[in-house]
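Submitted below is the structure of interest, expressed as structure tokens.
Only a single protein chain was left out; the remaining protein chains are all shown in position.
For chain A:
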Amino acid sequence: MVETLVEPDAAAPVLDVRDLSLRFRGFDRDLLSGLRYSVRSGETLCIVGESGCGKSVASLALMGLLPPTAVEIGAADVRFCGEPLDLGDQARLRSLRGASMAMIFQEPMTSLNPAFRIGDQIAEAVMAHSGATPAEARERAVAMLRKVGIPAPEERLNEYPHQLSGGMRQRVMIAMALVNDPALLIADEPTTALDVTIQAQILDLIRDLQAETGMATIMITHDLGVVAEIATDVAVMYAGTIVEAGPVERIFNDPQHPYTIGLMSSVPRLSGPRQRLTTVPGTVPTPQTMPDGCRFSTRCPFARPVCATDPPEREFGAGHRALCHFAPLETMLERSA
């Protein structure tokens, strides 16, 4: 079992998505198109974007959690810990899931199985990937519950999910995800469903655990305040494409894509009040209404006829890139003046 755990290669990113395109069967346009992002050990990549733009689908695809019968993966050039990862290889993905790549979800109230004790649910994750005895797995579960800040873990172990609050359940989910010390954690809006006061605690917890274990983290969030606080890098997603990506300071201080600019316009800089991503007028196109060329063109104030063709990817150094005919920003402002 141990050979399935991948030793992190210090030089390579933990997760390196070089190209990822997929569609749900029955649709004739790709839902995700040419995604590219990577995250290194100890770093945090924040993926931001409006609801429905494909953030969850992308993460689930990487974890192998989309039903193979429902999706068609067009392109998938993905490396995990320096090795190619075949998203069609169910057996390999299963051996990685919960062991070297873990995921926590948006809905702590429904993500735990209501029929089983939380201790057993965590211990099960340990036993699935090692030869640990039930007693050893239980011990790991207690230690992990203590680590995620659950008081009296020996007793809590025997409780059922309904006996815990939402915040506690998310802590249990985190304990379950991290119990095998994964190299990568994908957190899909882990605080969206929680009270504001609890949100900060959960984020702090994830940050502390990351500092301790050095895992790479992908944080999916709506909350630009969270991004400013924890991100090393940011990927801005729009309608299944990454329209802009780069180091967090670049994205906040020098956004290049009109969509990012729209998002940032209400957030002064790296500080200031938290903002939700609702500042750009209009709605995300569905696969049926997806325009040709630039997917943002239907809402872009700078859109020109040329936007009906695929936009080029422009690089601005330090890994900062944007997908737009008119980037960098200066070009755009000149033309619209």
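Keep this in mind: a contact is a pair of C-beta atoms (placed from the backbone, for glycine too) under 8 Å apart; a residue touches a chain by one contact, two chains touch by 3 or more; residues count from 1.
In the analysis below, contacts and distances are computed from a predicted model.
Not every chain of the complex appears here, and the one that does not is recorded in UniProt as "Dipeptide transport system permease protein DppB", selected from "GMC family oxidoreductase", "DNA metabolism protein", "Peptidase" or "Dipeptide transport system permease protein DppB".
Interface note for the absent chain: among A:103, A:148, A:174 or A:239, the touching residue is A:103.
In the complete complex, the hidden chain is touched by one of A:63, A:174, A:187 or A:216, namely A:63. Only one of A:51, A:133, A:163 or A:286 touches the chain withheld from this view, namely A:163.
The chain omitted from view is touched by exactly one of A:31, A:48 or A:112, namely A:112.
Mapped onto chain A, contacts with the missing chain fall at residues 63, 65, 69, 94-99, 102-103, 105, 107, 110-116, 124-125, 128-129, 160, 162-163, 173, 176-177.
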